[in-house]
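Mind looking over this structure? Questions follow.
Every protein chain except one is present and positioned as in the full complex.
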Amino acid sequence: MKVASKPASVSQSLTPHDVARIRANFPILGERPHGKPLVFLDSAASSQKPVQVIEAMDDYYRRYHANIHRGIYHISELATEAYEEARSKVARFIGSPCAAECIFVRNATEGLNLVAYAWGRQHVGRGDVILLTEMEHHSNLVPWQILAQEREATLRFVPITKDGQLDLRSLDRLLAGAKIFAFTAVSNTLGTINPVTELAARAKSAGAVSVVDACQAVPRMPVDVTQWQCDFMAFSSHKMLGPTGIGVLWGRKELLDSMPPFLTGGGMINVVEYERSTYADVPARFEAGTPAIAEAVGLGAAVDYLQGIGMERVHNYEHELAQIALDKLGALSNVTIYGPGIEHRTGVISLTVGDIHAHDLASILDRLGICVRAGHHCNQPLMEKLGVPATTRASFYIYNTPEEIDLLVRGIEEAKRIFKIA
Amino acid sequence: MKVASKPASVSQSLTPHDVARIRANFPILGERPHGKPLVFLDSAASSQKPVQVIEAMDDYYRRYHANIHRGIYHISELATEAYEEARSKVARFIGSPCAAECIFVRNATEGLNLVAYAWGRQHVGRGDVILLTEMEHHSNLVPWQILAQEREATLRFVPITKDGQLDLRSLDRLLAGAKIFAFTAVSNTLGTINPVTELAARAKSAGAVSVVDACQAVPRMPVDVTQWQCDFMAFSSHKMLGPTGIGVLWGRKELLDSMPPFLTGGGMINVVEYERSTYADVPARFEAGTPAIAEAVGLGAAVDYLQGIGMERVHNYEHELAQIALDKLGALSNVTIYGPGIEHRTGVISLTVGDIHAHDLASILDRLGICVRAGHHCNQPLMEKLGVPATTRASFYIYNTPEEIDLLVRGIEEAKRIFKIA
Amino acid sequence: MQDDFSGMEELYRDFILDHYRNPRNAGTLEGADATYEDNNPLCGDRIRMDLKLRDGVIEDIKFKGRGCAISQASASLLTEVVKGKTVAEAARIGKEDVLENLGIQISAARLKCALLGLKVLKEALSLAAPDL
Partner (left out) sequence: MQDDFSGMEELYRDFILDHYRNPRNAGTLEGADATYEDNNPLCGDRIRMDLKLRDGVIEDIKFKGRGCAISQASASLLTEVVKGKTVAEAARIGKEDVLENLGIQISAARLKCALLGLKVLKEALSLAAPDL
């Protein structure tokens, strides 16, 4: 790490000492798969959890679990408060002026579907355009395909450049007639950081609502919806130190207020008669049934943890790791790295090694205790575009170290030896 | 408890000793709200969790959390196995011949919506009938209202008798033209146990699919879909000792196989191109995005725990508690109990006390550490039918004791004193 | 066991029970200038208020409702307080005033009950005097 020589950035990033302290909070880092220390380089798929998050949920179940909202007794009041407090924490974390703008869903995927169903079905008609990009995760692609099929709408795609950035030269033409522009803030395959503020502004000028897939952004960088000026944004708890089973759809209040319910049942109603019902205000309107209460508590603890570090520092540290990784991996023969240069990307790095298939590489690394993802990363069409069947992806987070990058480099060298590649 | 005088039933129920051992597994029972021992009589809303469940999830996060399915490394394989093993446990628990018939959803509410969207939108058209009952929870009512509105279909309701049972005399007439018959196995307000096997068979004869809301049944009695011969069944983990954030939709394989996807995105696809996609087989087809992995592990542990006791014994013990409660509460002046006699019901008891509103009663009981639910129990139209704005509901589970019923009785007496009711 | 309930006897004081059982200004108004009804969806409490104004003064007010002692007594008390007041005066009544009138400690879960009447009154006022 070049920290020592860059004093200005020290306070803005994590020191080895900080990282050591962080690592001590993650019990799983003590595991030894195949007898090797765990080197977890798959946080883009799902991050690990600090004890603070695990214990917050544990504590919830041991001390104050009860169904929320309709309970008058003490522990139900505590549970209700904790659930709503988690919503407020999330809202503050993403710069939302109003907690009611944060809907708890299962994961980002459900959040994106919610928009496609509840907003999309209301506004998208025959011949309308839905604009996406060529780097979307299946979760920000398939829901729009289905909407387009149902409504005979047209899908368009912002193309990507050779180095994996959005090619915005024809954006205005593509946006013409668009009702929706859905795009990712950060590519989960290429690591590309997209210019969200610009994209949202241009969507608005064209009369389209902007839907931001912030799955890879919220865990890794300061995100502020007020600054981004987008309309909807979805992300998952499990990628940002929080539990599985919960995610967030954020939406501008006026838009959410105008939308019909999607999933219906207990908790989202106002008056129910046998034949018809009226519905509660947001956010309750979009949270049918007993919600993921313990998970909200866990997500709140994850937000606290990240805020305790500071998202600027999280982002800068990951950037440093990305720089080191690009330098070291880029120096290896027969290694191809996809995506843009360091100034446009975050710590998600996809690569291929000679003719070694990604699965074979991942299997070999696994034996060294190194966890990477191999495959299409829910980006099948992008893989076609890149002309590879699959890539191996290493992704870094606050608990990773430069030493782990060295282990990755050695692992790749070993794979080359086994596959008899120079 | 009359256990001592009924030796035959001892082995079929729980002894005070068994219950004491069970109670020791539930950390929350050591809480002292308002300085009083916790008397938790709201398990119908959400049950408490044994350490076995809490620790299974804890262990998951501490030792082998990773995203599932696409991971080649060791901990991802462990997570994938644990997730699928949970599915198998659930399938065996409900007598399903095939694990793929169990779809993990967030809660029963989402499961019922899934049927309404994916099966309903495909099969229900103008003038078709959707048959429900007058005792359905909002979650098994509102999704069908919306479907009926969209498709100009007709809702019908099986009426209830004075004592809160289904009045089946006109069932054949009501079923004429029905595409769907959705009904609860056990009423969450009245405690009524419905004759599921008969209802499902009569739905089948009439050409309707049967959709069973088993939220209150699966936690409390042996449930076997092969014996019930129903088509779909939904239930929630959080009511059966498991975590929040997960539930199950069970469906007959042929039906699930024939259904289009509902939520779409990562994990539920086969081949994705920019313009179109093909979808995975069930159950993956209905599980879009990163699922509730830790929650599945927790649910699996809950199933193990319940099976360790045996569902016959769970059911019988609850029946005993219900009997005791009906006897003691029924003997109080100015107390009205809703629902059928002991032979048709389970340990969910709704009551009113003089002109004391349910919320006031619940507030008073809360000060004694007694947790009961007050309100409409997501059964607003049923409340209208019963002619009360709200009831107070006490519900019993394996960790409750006859002594806690005595405390409830004393609490009600105190409320009457405060409200100056004889 | 009695001492367990100090908080409860405090909450359900005689005058609360009296307002609950004998609500003041109960009923509806023929030819009201404004009528508003709302409910608390989570618990089902419901309150409707009818207002008659003359020269900016609340000449008459009636309410109808169902729900817990807290919500009904609170609404009943409120009608007593605002009757004869100007619309402007009534519009200035806040949460704190309502809680002070009730004179009891309300837990978070019951706050909505205590304030439902006030919410309905405010809406009715803004219907009756939209320019306010």
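Letters A, B and C mark the chains in the order given here, with residues in each chain numbered from 1 onward.
In this text, a contact is a pair of C-beta atoms (placed from the backbone, for glycine too) under 8 Å apart; a residue touches a chain by one contact, two chains touch by 3 or more.
Computed from a predicted structure; not experimentally measured.
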- The chain left out of view makes contact with A, B
- Note on the structure: Among A:75, A:358, A:372 or A:408, contact with the omitted chain is made only by A:358
- Residue of A:195, A:222 or A:389 touching the missing chain in the full complex: A:389
- Item | Per the touch definition above, residue among B:14, B:39 or B:72 touching the missing chain | B:72
- Determine and list the chain A residues touching the chain excluded from the picture. 36, 355-360, 363-364, 367-368, 374-376, 380, 383, 389-390, 410, 414, 418-420
- Query: Contacts of chain B with the missing chain: which residues?
  - Reply: 69-72, 76-77, 80-81, 269-271, 280
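The criterion applied here is as follows: only the chains that are shown with their structure count from here on.
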- Closest chain to the centre of mass proxy, which here is the mean CA position: B
- Would you kindly say which chain has the C-alpha centre located farthest from the C-alpha centre of chain A? C
- Item | Approximate Å spacing (C-alpha centroids) for the pair chain A, chain B | 32
- Message: By the touch rule stated above, which residues of chain A touch at least two different other chains?
- Response: 70-72, 76, 269, 271
- Item | Residues of chain C touching at least two other chains | 42-43, 107, 109-110
